[in-house]
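One structure is given below, encoded as structure tokens.
A single protein chain has been removed from this complex, and every other one stays in its place.
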Amino acid sequence: MKALSFNGPGKYSWQDKANPQLQYPTDVIVRISRTTICGTDLHILKGDVPTVEAGRTLGHEGVGVIVEKGQAVANFGVGDRVLISCITSCGRCDYCRRQMYSHCKDGGWILGHRIDGTQAEYVRIPYADTSLYLAPQGIDEEALVMLSDIFPTGFECGVLNGAVKPGDAVAIVGAGPIGLASLITARLYSPTMTIMVDVDEQRLTISKQFGASHTVNSQSSNPVELIMQLTQGVGVDVAMEAVGIPDTFDICQQVVAPGGHVANIGVHGKPVSLRLDKLWDRNVTITTRLVDTFTTPMLLKAVVSGAIDPKKIVTHRFELNEMLKAYDTFGHAAREHALKVVLRNEQ
Amino acid sequence: MKALSFNGPGKYSWQDKANPQLQYPTDVIVRISRTTICGTDLHILKGDVPTVEAGRTLGHEGVGVIVEKGQAVANFGVGDRVLISCITSCGRCDYCRRQMYSHCKDGGWILGHRIDGTQAEYVRIPYADTSLYLAPQGIDEEALVMLSDIFPTGFECGVLNGAVKPGDAVAIVGAGPIGLASLITARLYSPTMTIMVDVDEQRLTISKQFGASHTVNSQSSNPVELIMQLTQGVGVDVAMEAVGIPDTFDICQQVVAPGGHVANIGVHGKPVSLRLDKLWDRNVTITTRLVDTFTTPMLLKAVVSGAIDPKKIVTHRFELNEMLKAYDTFGHAAREHALKVVLRNEQ
Amino acid sequence: MKALSFNGPGKYSWQDKANPQLQYPTDVIVRISRTTICGTDLHILKGDVPTVEAGRTLGHEGVGVIVEKGQAVANFGVGDRVLISCITSCGRCDYCRRQMYSHCKDGGWILGHRIDGTQAEYVRIPYADTSLYLAPQGIDEEALVMLSDIFPTGFECGVLNGAVKPGDAVAIVGAGPIGLASLITARLYSPTMTIMVDVDEQRLTISKQFGASHTVNSQSSNPVELIMQLTQGVGVDVAMEAVGIPDTFDICQQVVAPGGHVANIGVHGKPVSLRLDKLWDRNVTITTRLVDTFTTPMLLKAVVSGAIDPKKIVTHRFELNEMLKAYDTFGHAAREHALKVVLRNEQ
Partner (left out) sequence: MKALSFNGPGKYSWQDKANPQLQYPTDVIVRISRTTICGTDLHILKGDVPTVEAGRTLGHEGVGVIVEKGQAVANFGVGDRVLISCITSCGRCDYCRRQMYSHCKDGGWILGHRIDGTQAEYVRIPYADTSLYLAPQGIDEEALVMLSDIFPTGFECGVLNGAVKPGDAVAIVGAGPIGLASLITARLYSPTMTIMVDVDEQRLTISKQFGASHTVNSQSSNPVELIMQLTQGVGVDVAMEAVGIPDTFDICQQVVAPGGHVANIGVHGKPVSLRLDKLWDRNVTITTRLVDTFTTPMLLKAVVSGAIDPKKIVTHRFELNEMLKAYDTFGHAAREHALKVVLRNEQ
């Protein structure tokens, strides 16, 4: 089969590989019909994620059909169309038993990281019973593949950790795919003010289309001042960090209202300065989280009912064989006006 | 009357002042029978709290008897023995309506800060109906005065914000009065491991007497290593910062388990480094808080029932007129083996 | 002034009464510009609420302008346009301090009950600071008057007590004004299935217009069977009782899923049979509540932002002087296709 192989920092190719085989009775093999590329994949290519070894097939998002299953798999059968979670969950360790699948002792984020991933024709999925979801009838697979990672990430790390509730003022710093998924899912709780902050005007325009009540260009204006003005000097109930650098975290901690929440979503490469001298008496809550994907069943219902439409984050489509072209597009997201790219592999 | 007057950085005296007068119909005048000194008072004396003006009577903790009341005071009468909360609450602003009295728009921490405080023979208490508590019959006033500030602070900022629950492993960094109040009130939730961290062996010995399961001297050992060993490499469910400096915050963020809480209690004078590069995927919650004292009614019940005994934190007693001596003792807490000092003013 | 006077069971009139006077420094006098009639008022007229004495002016909902204020009122001034809460809150008793204003020791539901109410040209409002809300600029007063009682009631007793969350299946038994307010506010949490149950086809039609995903006529069909079918035999996450009789409660307890909530909103005149023999092992939660109106500030924001539009529940409008005609219409709601009637008193 063909697969996107990471061959060491800066090197990758769309190459032939042996088809994956069942290794454990809880495994299944999925033939990929849709996959996508994550910002994390770009980091891996640069060599920023040293736990990824050369030769690894990348990708932790996907939709497909089960073509082979281990003897111990009970929830699924061959031929079932499934959504692959970016988080593998054994279902039996302490963390899995309390819905913190991200820290599963034999799983967590392993696809396209510690084991071969979904940017391929076939993928082996360990612990299938607790790591896959049956695709609802009639749902567009493009919508589904957005539920492998970015929608649960925005919802769990941003919206649930941020404790968004009706009437809230919410600021989301970073209007990339994750920030937009956070916006779309925040709206499930009917906040009355949703302020998107980014340096890219086009993304701010899209934010408006996706329902943001306000947008702030943090390059051409002072975002802290603007947000404080918009909130009559009080600040926001929830500030979400969806970039992963000190500057954007700093905006969040400066605009959070007394009693408010800072929900970190971004992947950070270095420490940030936490202004405890200002915040110690402000009754704020700061959270971090790797997505657990425990809300995937709810998000599937929200897609089926039309409450959310994840597909609108998809800007570019490719055939699976155009993987390198897709990487090029996604790797130049600003130039290409790209949010999420989807790769299709029709039978 | 006599009062402890802050007369500018480094200057203070126990001097004659005019008796306080009722200013608003919601005020009462309380004759102080017990008061105490807080670490914050020492900071004020040094000039660290610029919002305190010269001439201010210090003190935000106290117990006494109402000697005069405004017309609009309904909950209390002259002659009532009352506990004074360190937080003044108007009861009618947005913050007070959601139990966040610390941020009361016309109150909060004002006693001994923006208005004259409790280290005096008499004190004016604004918004008496919502800022005082009737002293239960038969309770020692020394226990009560510990409920003005340090017990609600330890309980709300440390225990409630830290979400301590039965079975938890808890580390408290700082075994001063606040850290010990946190330990005592954490035990209301039956954690199974309580690790006290301090540089002072005597305070660690006291911690053991107060029920700590383990103690760690952070000067003579590596507290992070030790706590990780004690918790089989997992870390603690709750880490409380009860000092207020970057080093102690750093211990907390290094020993918190995935899914755990860092509850900041300390007053910080400068930013800290937050290791988001390590923590972004650890599902942790970090909280800050100025005490709201909304749990004072519960703490009063816990004292009456014997569930907690705040009095045991009192190490030194003085007559009110010995205020300067009391400051000297408290100001040299390590030398004097002092935790809390109580000043008495019997009729 | 004119007022609607309850003169004993079955007797009432729109008659001259003395204008209300300030009695306490925390009172204000409001000139009513909008009021409405509640189902409870009809119960009072029948003599079902023995705590209402003959001679009482009815009405606990209203919007108006402050024309006189007591000395201790701080939050409002003469000329302010205000929303009157159906619940009076002293702000200083134990219940008010924990946001349970419904059980205020000197308030709760007293307007048009224990003291004269809002179906009059003027009304005295006790504890104005903590029982009134400033009307936002530019909001239609008809929308506002719906926030005196029915919207917070539907939201707090139904939606919050029912713990509605995104993706939930919700059944609301009773599609009168309260049931519809529950539907509208439930949608703030994005449930994916909302089933309205009533015996009146017209109200079911309106329910659809207000966003119900399904309607069930409980007269012409078996509602329990239908709801179980709609939910694939599982039942609903939340069942709200918005009528107040044993039969409707019974529907709720039969359709609630394991782990689900039954939120009682209705006013009940007799006990119901609770099927503990079926429910003891179903992990269900049943709640009751008199509205606290602690969510009124949030609901005001939701109206301002357009997240909810309470005005659409108003079906009939009258001049204040047409009070008796309005009672006749509201008293024959089915015949008149009436939901809420609004009485206006323009200056």
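For clarity, chains are labelled A, B and C in written order, and residue numbers in each chain start from 1.
Just so we're on the same page, a residue touches a chain if its C-beta (ideal position, glycine included) is under 8 Å from a C-beta of that chain, and two chains touch if they have at least 3 such contacts.
As the structure is a prediction and not an experimental result, all values here were calculated from the model.
**Q** Would you indicate which residue among A:Gly91, A:Pro246, A:Pro271 or A:Gly331 is in contact with the undisplayed chain?
**A** Touches the omitted chain: A:Gly91.
**Q** Which is it among C:Lys46, C:Lys270 or C:Arg335 that touches the chain not included here?
**A** C:Lys270
**Q** For the chain that's not shown, point to the residue among C:Asn217, C:Thr285 or C:Asn321 touching it.
**A** C:Thr285
**Q** Please output the residues of chain B touching the missing chain, sorted low to high.
**A** For chain B, the residues touching the absent chain are 165-167, 188-190, 192-193, 213, 297-299, 301-302, 304-305, 307.
**Q** Mind pulling the chain C residues that touch the left-out chain?
**A** Here the touching residues of chain C are 95, 98, 100, 102-103, 244, 249, 258-259, 264, 266-277, 279-290, 292.
**Q** Tell me which stretches of chain A touch the chain missing from the display.
**A** On the side of chain A, residues 25-26, 71-72, 74-75, 90-92, 94, 96-99, 129-130, 294, 297 touch the unshown chain.
One rule holds for everything that comes next: only the chains that are shown with their structure count from here on.
**Q** Quick one: compare the interface residues of chain A with those of chain B and tell me same or different, with half as the dividing line.
**A** Chain A vs chain B: same; shared/all numbers exceeds half.
**Q** As a quick test, compute the distance in whole Å between the mean CA positions of chain B and chain C.
**A** Chain centres of chain B and chain C, defined by C-alpha means, are spaced 42 Å apart.
**Q** Whole-Å distance, chain A centre to chain B centre, using C-alpha means?
**A** 42
**Q** Chain A: which residues touch two or more other chains?
**A** Within chain A, no residue touches at least two other chains.
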